[in-house]
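This structure is in structure tokens; I'll ask about it shortly.
Every protein chain of the complex appears in place save one, which is left out.
Think of it as A, B and C in the order they're written, each chain with its own count starting at 1.
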Amino acid sequence: MKLSGEQVLSAPRERVWDLFNNPERLSKLIPGCEKLDVLGPDEYGGTINVGVASVKGIYSGKLKLEDKRAPEHYKMVVDGKGKQGFMRGSGTLDLEAKDRNLTVVKYNGDVQIGGPLVQVGQRVIDSAAKMMLGQFFAAADAELKAEAAGTVARQGIFINFWRWLVRLLSGK
Amino acid sequence: MAVIPKFVGERIKRREDPRLITGTGMYVDDVRLPGMLSAVVLRSPHAHAKINSIDLSKARALKGVVCVLSGDDLRDKVGPVPCVAPADHVPYHPVLAQGKVRFVGEGVAVAVASSPYIAQDALDLIDVDYDPLDAVVDPEKALEPGAPVLHEEFGNNSVTFASVPNPAVDEAMRKADKIIKARLVNQRLAPIPMEPRGAVARWDGGYKQLTVWSSTQIPHLLRSQLAEMLKVGENRIRVIAPEVGGGFGCKLNVYAEEALVAHLSMTLGKPVKWIERRRENFAGTTHGRDQITYLEVAALKDGTVTAVKAHFVCDMGAYLQLLTPAIPGFSGLMMTGCYKIPALSFDQQMVFTNKMSTDAYRGAGRPEACYIAERVMDMVAAEFGLDPADVRRKNFIPKEAFPAPTAGGLVYDSGDYELSLNKALEIVGYQKVRAEQEAARKQGRYIGIGIASYVEICGIGPSALLPPKLKGGGWESATIRMEPDCKVTVLTGVSPHGQGQETTFAQIVADELGIDIDDVNVVHGDTAVVQYGIGTFGSRGTTVGGPALMMSVGKLQEKMKKIASTMMEVPPDQLIFTNRTVALASDPSKSIPLQQVVDAAYGYKQPIPGVEPGLDATSFYEPQNCTFPFGTHVAVVEVDPETGVVKFLRYVAVDDCGRILSPLLVEGQVHGGIAQGIAQALYEEVVYDESGQLLTATLMDYAVPKAHMLPRYELSATVTPSPVNVLGVKGVGEAGTIGSTPCVVSAVMDALKPFGIRHIDMPLKPEKVWRAIRDAQQKG
Amino acid sequence: MRLSLTINGERREDDIDPRTLLVHYLRDIAGLTGTHVGCETSLCGACTVHLNGHAVKSCTVLAVQAEGAEITTIEGLARGGQLHPLQEGFWEEHGLQCGYCTPGMIMAAADLLARNRNPTETQIREALEGNLCRCTGYQHIINAIQSAAAKMRTQKAA
Partner (left out) sequence: MFPASFEYHRASSVKEALAMLQQYGEDGKILAGGHSLIPMMKLRLAQPAHLVDIGGIRQLASIREEGGKVIIGGLVTHHAVERSDVVRAKLGMLSECAAVIGDTQVRNRGTIGGSLAHADPAADYPAAVLALDGEIKIEGTGGSRVVKADDFFIDLMTTAVQPGEVLTEVAFAPVASGAGFTYLKHRQPASGFAMVGVAALLTLDKKGNCDRVRVGITGLGAKPFRAKAVEAALLGKAPAPAIAAAAAHAADGIDPLSDIHASADFRAELARVYTRRALETAAARAKA
């Protein structure tokens, strides 16, 4: 599965870079992320509880950051598995300063998904991945805005985040 | 006393049906034994990976779990899954993966518990640490240097390379008016019997007796292979094929799970059942077809085809199942179809890929061949602007030429191909439909008329045609037993699973012995009851099993005539069997009841010189040749150019399967065959993604056709008896499948002719058709 | 958990695990193995039974959902030793080969004929959307249903 696109985040490039390199903050932005431990330099181990509708599962795996060029580029290598399937792949993230307070994030990845999940869910997996990416960037944007406003990022972000997203998307 | 009618040739209600329409037939999942355990298999989610470790401890600790094993636990305990067909590279095929997995769905571990629910719970607790490797799913890429190698010991992914050269082909190419080149794909298909596979094993330690119930087409061949895998004598194994819910070739095999449940029962001392689930069936039961053919055809302007040259790339999958590398051979040999093409050469490269093995699937090699032959005829017609029916007529083997030797080295037994073509065209009203097509085109509607004349190879067959390593040849066996009460038991070595030989064979016996069909009981599928037999595949049930039965009937008749002859004081050769009597042929009113003859044989109060007591006979029939059924199918379709959807307007099939014993059953076989052939043409395809993930793993994504996706079939027949066997029958189990696929493709291509489209690879899904039209329009 | 229901006219009570699918309950606990399992995705229809008079796929119903319900399976279709017209139709018209899909096919057809006494061929084909047969190519099944429908109309009229 190829995933590519771009998102605009409301913060200067350095701040976005900081956020994307901070496992503790990052863990709150990744949909369903239950923990993200530092295993070594630029290497993390974590558990996420994600899914769509009733199909939810716990996946554990590793995330490595390579080819880092602050504050503009890194490559992310992921390898995770759960009872419902596995995910392997890599992708690049490029940050471009659009103006003083806006950063364009370009992502380009190739992910291999396997196991029972793909056997029954192939028709929606692309959309599910896009939806989660959307959630991630929406949360990142909210986090960056909150940071600029000096407030503390919300805890228990996953549930709150759903509610927030619902409001956002339903225009209320 | 009422006169007993004749049964052969009548539309008889099937004798197997009463139990099946009331839910009382017993399929393997219906077997219930005291203390029976359930086994569930954990399967690889990876197409290619090294197994670093497997942790079974949590699964073993679960309440209700009796046993959990992985491949390493079975080393040296259960022999490999067999392949009897010759190949250069036959890999070791463990019943559960050892060290490495090579396709999605390969068995990795098994859990045995008191219920399948708990066994499944146990599987969820198994932790396998895999090291994923690059996978290769495209057979042509698998041959490239640097491709991931499945079996390192062979150094590359070649299974075998076979070549049948012929210098006459090059000569014909030089003289041709045109050399037509094409690349044709027979896509990978899944057989999908409605009943998935399953096996139950019970080891009786005291009696040292293993009983295996398996949903199989070949109980005796399975017994032989199990004996070898388990190191148990064949005289200690009883295989029972209970009611089998369809096979279509995928149960003409020996699978890991059959040996696995047997081993588990032997070690646990309890009966063990394994029932395949549909996802396992998609991933781990043999697939069919998956051949790419590069063709060169030498043709003359008048439509004569003078030579065909082909290069095949055949995808075998990750391992070789029972007959995997033997299947493509039929495609090569039968590639000249009904036509007197004088020169043929081909080679076949068979390849390992990270997919499930291919093997026999309804037609097994012949649908591919027929598809090639019929596409050739259509391409020649298109090339020279000729009528596709005329091109076929031009090239047909004439009826005077039979028995007809072919360029593939076979000898076709009998046929009249032009008769069947003419009859099919007459039924469809060919000229009228052509006129309608023309009129429709003017209104922007796209109607197409497709023709396919097929010949196939059935009644397999002379034993020399079967692989040398197969225990058992191409013969078949039958026992007939006249019981003391004048009822007849037939034991047949074939193993029907829907074909209806319980009926057909009863018809034959009733007529031959002058008794009622209700007096005959046909028994099959139990190796403890039935003498060694080969089984049901290759449209051989009636074609080979029938003559075997006729031999036994003859022996029994001879004995009964001898007995009656002494009782009636007339020479035996003047006696016939009619209306439950043995009667004088010249005056049937002079007769004695059959029961008296039977009493004499069993009671034996007055010994008859030269006649032993009892009344039974066993025969093993070795056919001298295969049979070659043929026919012509014609389809009329309409293509919606906006959506690419293909709609059937007519479907006419004229089949010739030799003498027809059971017209209703023959119709049923043809219908089902046509449906599966249409499915290949329009709907079905096994899809793996580039990394080897199976994307058609359920019936939600693999389009087995539903009732509304198929046309009403208009059937007719010609009858050209086969000289090969005493019944004159040719076989009909696969014919429909073989004729219909090229017929439908031909019809769609004919509809698309105004767009200049000559070929689209199957399945002709709406998107492919739509895209071809769009591309053609953009070009034009 | 306690489950009580009526199967083919007989009341039953059983203690079951709530996760038991109705099809497994019917086959493994009630011992009615005429209802078959052919897929995992509620598609093939081999497991079709009637729940309170309507055809359902018993692989997609939890047994506990059938609490208090009336279930009819293929074993309950023949009455007093007399085959149901659909059973006769399938037999007479060769509407089955391997027989595996047949019980579900007959139960689905019974649902159709209960609401449409005289279905056209197209209506029958559409009504069988939820039942797969791999052997017959469907034509003899359609003939069987039409033959049964005709028989049932005459029986009603008589």
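Just so we're on the same page, a contact is a pair of C-beta atoms (placed from the backbone, for glycine too) under 8 Å apart; a residue touches a chain by one contact, two chains touch by 3 or more.
From a predicted model like this one, the values you see are computed outputs, not experimental measurements.
*Asks:* Out of all the chains shown, which come into contact with the hidden one?
*Replies:* Looking at the entire complex, the absent chain's contacts are A, B, C.
*Asks:* Which of B:V704, B:A735 or B:V748 sits in contact with the chain that's absent?
*Replies:* Considering the complete complex, B:V704 is the one touching the chain left out.
*Asks:* List the chain C residues touching the unshown chain?
*Replies:* 1, 17-19, 21, 37, 40-43, 45, 48, 51, 54-57, 59-62, 64-65, 67, 108, 111-112, 127, 129-131
*Asks:* Of the residues in chain B, which ones touch the absent chain?
*Replies:* Answer for chain B: residues 116-117, 120-121, 124, 277, 279, 642-643, 645, 683, 687, 695-696, 699-706, 709, 765-767, 770-771 touch the chain left out.
*Asks:* Across the whole complex, list the residues on chain A that are touched by the chain not included here.
*Replies:* Chain A touches the chain not shown through residues 52-57, 83-84, 116-117, 120-124, 126-128, 130-131, 134, 159, 162-163, 165-166, 169-171.
Everything that follows uses one rule, which is that only the chains that are shown with their structure count from here on.
*Asks:* Counting in whole Å, what is the centre-to-centre distance of chain A and chain B, each centre being its mean C-alpha position?
*Replies:* 50
*Asks:* Chain B to chain C: how many Å between their CA centres?
*Replies:* Averaging C-alpha atoms per chain gives centres 29 Å apart.
*Asks:* So the centre of each chain is just the mean of its C-alpha atoms; given that, what is the distance between chain A and chain C in Å?
*Replies:* Using C-alpha averages as centres, the distance is 49 Å.
*Asks:* Hunt down the residues of chain C that sit against at least two other chains at once, touch-wise.
*Replies:* Within chain C, residues 41 contact more than one other chain.
*Asks:* Among the residues of chain A, pick out those that touch two or more other chains and give their numbers.
*Replies:* Expected reply: 120.
*Asks:* Could you please specify the touching residues of chain B with respect to chain A in the complex?
*Replies:* Touch list, chain B to chain A: 45-47, 104, 124, 132, 279, 689, 691, 693-695, 697-698, 700-701.
*Asks:* Using the touch definition from the top, list the residues of chain B that touch chain C in their complex.
*Replies:* Against chain C, the touching part of chain B is residues 13-14, 16-18, 20-27, 29-30, 32, 117, 192-196, 243-246, 248, 275, 277-279, 497-500, 664-665, 667-668, 671-676, 698-700, 704, 706-708, 710, 712-713, 736.
*Asks:* Give every residue of chain C touching chain B within the complex, in rising order.
*Replies:* 17, 19-20, 27, 31-41, 43-44, 46, 73-75, 77-78, 83, 87, 90-92, 94, 96-103, 106, 121-122, 124-126, 128-129, 131-142
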